[in-house]
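Yeah, one chain of the complex is gone here, protein chain that is, but the others are all in their spots.
This part shows chain A:
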Amino acid sequence: MENFLEFLFAGLVNGAIYALIALGFMIIYNATGVINFAQGEFVMLGAMLTASLTGKFHFPLLLMLPIVLVFVALIGALTERLTIYPAREASPLILIIITIGVSILLKGLAMFVWGKDPLPVKAFIPGGPYHFLGATLPPQGVLILLVTVLAFLTTEAFFRFTLWGKAMRACAYNRLGARVIGINISNLTCISFALSAALSGLAGIIISPLTFATYDMGTMLGLKGFSAAVFGGLGSAAGAFCGGLILGVLETLSAGYLSSAYKDAVAFLLLLMVLFVRPEGLLSLKTAEKL
């Protein structure tokens, strides 16, 4: 039972990271109809910057956090302005290829700036693990869960209560309609990239003490975040959030009880199963169109 609790907790922690990345995918997809394959690189940038700022320059935690978030958000906005905006008339497939180019470019630049070796990051909270019902829970894991829930609630509030958030929801529902009632789609797209990049950067910051920061960490995280987003149906923040958590828990449980070697395959096996059984996403209300 203690084992199960520890697995469950580790799964939720993993899942929290996927959930943040999935939120990022969902936001850009809803604003532009594009799957952003550079999403994982924003996570990598967040982790890399954290490693640099805390390791090399000894920034205090609370100062480092906003600096990294703003920086990654700027990179996101810049990505949109420099690569997506000039090609905004092109088909989604072309835009997706462009995001793949951005991903290759960012990864290459990161390798150039930080080198190929993993950079260590010190734990954010000193001290030993917490004990709960006989299970030991690492403090960093607790922090990751808290930050993720907070980030999710903030995003949800942004979508529900701010003008820009409402505009984004309108745009996801009907792009042309949103334009007709005077929403500036161009600005909206830029903001959605910044917001999405910031969320992924946040995932990178909080995961960095656990996995360390490497230039190529983004690819797998990005793909799993994408799986989580498809799980949730790419429609709502709540869907992406739950999709991420479910994916993380199932992945960790199967790694713990079945085989850890095939751990990375689990997310994608589940992705295939969801696609074939409920293609509109596990948690979505829409139904997929049959041919």
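Just so it is clear, a contact is a pair of C-beta atoms (placed from the backbone, for glycine too) under 8 Å apart; a residue touches a chain by one contact, two chains touch by 3 or more; residues count from 1.
Here is the rule we use: contacts and distances are computed from a predicted model.
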The complex's invisible chain, by UniProt name, from "Sarcosine oxidase subunit alpha family protein", "Branched-chain amino acid transport system permease protein LivM", "Spore cortex-lytic enzyme" or "Coenzyme PQQ synthesis protein D (PqqD)": "Branched-chain amino acid transport system permease protein LivM"
Option touching the unshown chain, where A:94, A:123, A:153 or A:258 are the choices: A:94
Chain not shown: contacting residue from A:102, A:167 or A:183: A:102
Per the touch definition above, residue among A:78, A:210 or A:269 touching the missing chain: A:269
Touch list for chain A against the chain that is not drawn: 37, 83, 86-87, 89-91, 93-94, 97-98, 100-109, 111-112, 219, 223, 226-227, 230, 261-262, 264-265, 268-269, 271-272, 275-276, 279, 288-291
